[in-house]
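Just one protein chain is left out here, and the rest sit where they should.
Chain nomenclature is as follows: A and B, assigned in order of appearance, with residue numbering initiated at 1 for each chain independently.
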Amino acid sequence: MRRNPRVAVALALGVLIALLSVLAPLLATHDPRATSPQAQLQSPSREHLLGTDLLGRDVYSRVLYGGRRTFGVALLTALITLGPGLLIGAMAGFAGGWIDTLLMTLLDALLAVPPLVLALALVTLLGSGSVQIAVAVGIAGIPPYGRVTRAAVLEARSRPFVEAARAIGARPAGILTRHILPTIAPTLLAFAGVTLSWAILNSAALIFLGFGGDISAPDWGVMLADGRQAFRTAPWVALAPGVALSATVLAINWLAESGARD
Amino acid sequence: MLPFLARRVVMALAVVWLAASAAFFALRSAPGDALDATMARAGASEDQIAAQRAALGLDQPLPVQYARYWLDVARGRWGVSLVNGQPVTEVIAQNVRPTLTLALAALGIALALGVSLGVIDGLERPAGLRWAAGGLAALALAAPVYWTATLAIYALTVAVALFPGVGAEGPRAVLLPALVLGFHTAGSIARVTAASVRDAARGDFVRTARAKGLPDRDVVDHILRVGLLPVVSVAALQAGFLLGGTVITEMIFVRRGLGQVLLTAVTNRDYPVVQGLVVLSALVYTALNALADVLYQRLDPRTRREG
Partner (left out) sequence: MANERKRGRGPLRLGVLGVLLIGCLLLTAIVGALALGDDDDTTPDAGNMIVYGLTLNPSGFDPHIHQSSELGIPFYSLYDTLVYRHPQTMEFVPGLAERWEMAEDGLSWTFNLKQNVRFHDGTAFNAAAVAANLDRIMDPDLGSQKARVLLDAYTGYEIVDPYTITLRLSQPYAPLLDVLSQVYLGIASPAALQANTNNSYQWHQVGTGPYKLDEFVPGSFIRLVRNEEYDWGPVFYAPVTDGSLDTIEFRFYIDPATRSLALESGELQVVGELLPTDAELLAGNVEVTVYQVPVPGTPQQFFFNTRHAPLDNVTVRQALIYGTNRTEIIDAVYQGRSPIAHGPLTSTVLHYDPEVEAMYPFDLDQARALLASQGLQDLDNNGILEFEGEPLELTMVFSSWNQMPDVAQLIQSQWRELGIDVELIQVPDFPSLRQRVRDDDYDVIAFYDFSVEPSLLNRFYLSGAVNNWSGLSDPQLDQTLYEAMRQTDPAARATLYSAAQQRIMEQAVVLPIREYVNLVGVSSDLDGVVFSAQGWWPLLRNFQYSG
């Protein structure tokens, strides 16, 4: 395998971010929730490495702690999306016929319900919060992932070696797991990366629209939404979590894509 | 052809029914109703509110409301907004065009940009640009739309007046939002394209073809034909999202559109309007997916056999 500089960068980035998040309590200089209104919107200084936000909270500490929440939410969302999505898509693509039709109908129906409506219903039933947003975004992500999986399975199914396997009487489940899935793994993994990115961004969007729960908790999505208010006088308030978020998504994508190749 | 079509139509109806029902119950499980959003806010008495509720039929048990909704739909009556009495069809008709304009423009930009970036990244040529292509795609996926939008508005309408300001009317007003939206949509298209193209480039056919000395151009062409297939799916998906109306983009750029209609309706618990939008959304998605499937079959000689 050709060594890919991207893998190295992504790995390094991922590890760095993970480490910073885990070590947050040690590395933080202030309590991430401690407000200090007189010290609002200060530019980065020795006391506040990344400045302060509108309520005088230390941005650096909040970014450190924020990673945990973001990872947690992203992971939960990914689980909810990838598991069912993969299963349904693979079944539909492989089995074909009425199973395919039924599953696709269900998926399309879910897709047609706007995430906003879904989120509102979930927030009602379960209260507002990061977990609820994760669930809403996760469920909303199942149809796209299912569809892409199905498309990939369909494409792989018609390949010569699959035909060959069938011809020699291999069992369908075996064909699926041993031949098809490994072949389409790159595409699926790449889309998993995309899905994860969407998850993080859609969560941020729902927070922006007001469905977020604990608003004082350090959370990159919340910080980004809040940071817009003062972005011209205090750009660091949103820049810091923005860079963190982008770096995380970047790392996830590159890892997913290169992990696919090996 | 006919059984194929019949199946599609049945599926479409099933999707619409399922989606509308899901939305029906989802919305009514949400706290409060349309009258809370309006009358209670102004201090109307409980009696007045109750009377209005009865008049609108909102006090009936859920199954009854559900049945009545479908009976009305069967008669072609899509209802009126609970909040201002405008017919749902009119509300949608008024807002379809701006959404369509923005969605198609963004899709065009997304396809052009996304496929280019993905192909460059996947084929790994031209060599130098590969990193840039990958990086750009990653950026498109990593930044929230409301941020890029705000920065773009500041940089391109205030700092340097390249585009009309937020809220402008007229044909040029669609450019900046389409660019921002298109940029972000391009991200996922680029990603999938890159992976799929890269994958296709390693396929057996390519190796044999190269070994046989086929002109590079044809090889690339084959790679692309195979590699771009999943793009059809993703594009259909994204088209659906875009047509659904991207709430945040419309809000920030002060554009009329279905996304903004949806947000207002959800906020006000305006059930008929939300239902109408969900039905429309279901129809659109089904159509797009059918289109995608058809394209798939026609474009990929290998799956043409499947019925």
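Throughout what follows, a contact is a pair of C-beta atoms (placed from the backbone, for glycine too) under 8 Å apart; a residue touches a chain by one contact, two chains touch by 3 or more.
Everything numeric in this text was worked out from a predicted model, so none of it was measured.
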Query - Listed residues A:49, A:102, A:230 or A:243, member touching the removed chain - result: A:230
**Report entry** Contact partner of the left-out chain, one of A:55, A:87 or A:102
**Finding:** A:55
Report summary line: The listed residue (B:13, B:73, B:100 or B:206) that touches the chain absent from the view is B:100
Query raised in the report: Considering the entire assembly, which residues of chain B contact the chain that has been omitted?
Result: 30-34, 36-46, 48, 51-52, 55, 80, 83-86, 91, 94-95, 97-98, 100-101, 104-105, 107-108, 111-112, 115, 119, 150, 153-154, 157-158, 161, 164-171, 174, 178, 212, 217-218, 221, 224-225, 228, 251-254, 256, 260-261, 264, 267-270, 301
Report task. Spell out, residue by residue, where the missing chain touches chain A. Result -> 33-35, 37-38, 40-41, 54-56, 120, 123-124, 128, 209-216, 228-233
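Heads up, the rule we're going with is that only the chains that are shown with their structure count from here on.
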Query - Geometric centre distance via CA averages, chain B-chain A, whole Å - result: 19
Report summary line: So, in the complex, the side of chain A touching chain B is made of residues 6, 96, 101, 104-106, 108-114, 116-118, 120-121, 123-125, 144, 147-148, 151-152, 154-155, 158-160, 186-187, 189-191, 193-194, 197-198, 201, 204-205, 208-209, 221, 224-225, 228, 231-232, 238, 242, 245-250, 253-254, 257, 260-261
Query raised in the report: Can you list the chain B residues touching chain A in their complex?
Result: 7, 11, 14-19, 22-23, 25-27, 29-31, 134, 138-139, 141-147, 150, 154, 187-188, 191-192, 194-196, 198-199, 204, 226, 229-230, 232-234, 237, 240, 244, 247-248, 262-263, 266, 274, 277-278, 281-282, 285-286, 289, 296, 300, 302-303, 305-306
